[in-house]
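A single protein chain has been removed from this complex, and every other one stays in its place.
After this line comes subunit A, so read on.
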Amino acid sequence: MATTRSTARTHWVALRAMLVLTLLLGIGYTFAVTAIGQLALPAQANGSLLRSTDGEVVGSRLIGQSFTDAAGEPLPEWFQSRPSAAGDGYDGGASSGSNLGPENTDLVTAIAERKARAAELDGVEEADVPADAVTASASGLDPHISPEYARQQVDRVAAARGLDEAEVAALVESRIQARDLGYLGEPTVDVLQLNLALAELRG
């Protein structure tokens, strides 16, 4: 009987401790961080949104988009993002990688097809197509491509838009983000921001 009573007492203490800690660490802490975010860093806290020149929100500087038609075919006048496994592609409500293993024939076939298509679209050799152009990212929302993949697309985009190749090439070079602090991660090009700048060129 004594042990039953002390076990019950221990659980009563445990329950009160859990409730108090839920108030402090769950609700108090979360709302404190939210307040700091909304007051001091509202742009970041709300998703680093990007606006077009007419002020409409067109996406987030952190989340990639597809630049394809309704059938999923690449639109030649836009720089293309990486392949995506999030929903039908770049679905911010369903982040996902492909999770296909290195020997999975589905993945091998997909890479071979993407390689052939990218080479054809951009008029380059298959062997020169960079890896990021033919592999799906971890999140399915990768906003970046490698500088190599961006450069590969310059001639095709310029041709589709009737722009000078040198002008588009210069735009790409100006949009290459160096490694953080000069040595962290990899150099990247943010595709949505590049395409926004591209739209300005035309205007």
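Criterion: a contact is a pair of C-beta atoms (placed from the backbone, for glycine too) under 8 Å apart; a residue touches a chain by one contact, two chains touch by 3 or more; residues count from 1.
Keep in mind that, in the parts below, contacts and distances are computed from a predicted model.
Student: Identify the UniProt protein name of the omitted chain, choosing among "Nitrite/sulfite reductase", "Cytochrome c oxidase subunit 1", "Potassium-transporting ATPase potassium-binding subunit" or "Raffinose/stachyose/melibiose transport system permease protein".
Tutor: Spelling it out: the chain absent from the display is recorded in UniProt as "Potassium-transporting ATPase potassium-binding subunit".
Student: In the complete complex, which positions of subunit A touch the hidden chain?
Tutor: 7, 10-18, 20-22, 24-27, 29-30, 32-34, 36-38, 40-41, 44-49, 52, 56-60, 62-70, 75, 78, 82, 90-105, 107-108, 111-112, 115, 129-132, 134-146, 179-181, 183-186, 188, 192, 195-196, 199
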